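One protein chain omitted, others in place.
Let's turn to subunit A:
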């Protein structure tokens, strides 16, 4: 079940550190989960689910308005994608509807549990 490419030396307690550590040849739990999500196709399903929910709840429209505000301030020609992302991410993360967040977390947790980790 584990990836055969790298030797997975599991520490006694699960490693929450998701930041990459290229010197050590081991995958963090977060990375393993991510790989499993992608390989099973569940990541794509989740992405689609998130997108649908966020659109229908009006979250995407709110974000687009926020972007337009930012563009108006900074001027159309000067704005960069990174800048926009940085500008709206805090608000975006905070304004996800609770129901959507719960639904997604539920599915993710089910996946993690069923991946027998």
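As a convention for this text, contacts are C-beta pairs under 8 Å (C-beta built on N, C-alpha and C of every residue); 3 or more make two chains touch, one makes a residue touch a chain; residues count from 1.
The definition used in the following text is that contacts and distances are computed from a predicted model.
Chemist: Considering the UniProt annotation of the chain absent from this complex, which name among "Dehydrogenase E1 component domain-containing protein", "IBH1-like N-terminal domain-containing protein", "WD repeat domain 41" or "SAGA-associated factor 11" applies?
Modeler: "SAGA-associated factor 11"
Chemist: Hey, which subunit A residues sit against the chain that's not shown?
Modeler: The missing chain touches subunit A at positions 13-14, 16, 18, 29-30, 33-34, 37, 46-47, 50-51, 54, 60, 63-64, 67-68, 71, 76-77, 79-81, 84-85, 88-89, 92-93, 96, 101, 104-105, 108-109, 112-113.
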